[in-house]
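Here the complex is missing a single protein chain, while all its other protein chains stay put.
Moving on to subunit A:
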Amino acid sequence: MAERGAGRRPDHLAAVPAVGPPPADAGDLLREVARGDEKAFGKLYDLVAPRVYGLIRRVLRDPAQAEEVAQEALVEVWRMAARFDPERGSATSWIFTIAHRRAVDRVRSEQAAGERTIRAGVASVDTPYDAVADEVNGRLERQQVRRCLDDLTELQRQAVTLAYYQGHSYPRVAELLGTPLPTVKTRMRDGLIRLRDCMGAGASA
């Protein structure tokens, strides 16, 4: 075990962020945002932006476009905050739903126009703080999602991930998988049910 004695931090060496109580959760922040509190929105941004951006980027695959759509989605969160109803869902879920729909709308409109462009190169710029944030948060949360996805049947997993991460409609998923439409719809539903049970069990562990 590391020799790590009593924590005494000399006052003059406050080179790193001071540690306060854990930040408020997204639901509390969103309520403040609904009252026009820009500072609360800043905190909410810090909490959800990596997932909002990451999700949109995963669907769009193009960092520049992902940035644009993430900005639209986050501004929509600000604009619509008063419409969030905690009775009907968690704040994070509400936010990711907005983000996911925006990404899917963009992908579909491009597919329709037949001009899906994949511009490479403009990678995100990581600050050291962000790199750590990415690693610690990502590692812990990814682990459970990945484990639960692995728990699905092949068809369930394909149906869920092709729709969610790539933004395909279920008829398109059926086509890609060479599977009848009703089967795809069913696999999406029972795949999600299985995920729900897996994540629920994991969360309380």
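We take it that a contact is a pair of C-beta atoms (placed from the backbone, for glycine too) under 8 Å apart; a residue touches a chain by one contact, two chains touch by 3 or more; residues count from 1.
Note that contacts and distances are computed from a predicted model.
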Name under which UniProt lists the unshown chain, selected from "Peptide/nickel transport system permease protein", "Glutamyl-tRNA(Gln) amidotransferase subunit A", "Regulator of SigK" or "Succinate dehydrogenase / fumarate reductase flavoprotein subunit": "Regulator of SigK"
Which residues does subunit A use to touch the chain missing from this display? 1-2, 4-10, 13, 15-26, 34, 36, 38, 41-42, 45-55, 57-58, 63, 67, 70-71, 74-75, 78-85, 88-90, 92-94, 96-97, 99-101, 104, 124-146, 149, 159-160, 163-165, 167-170, 173, 182, 184-193, 195-196, 199-200, 203-205
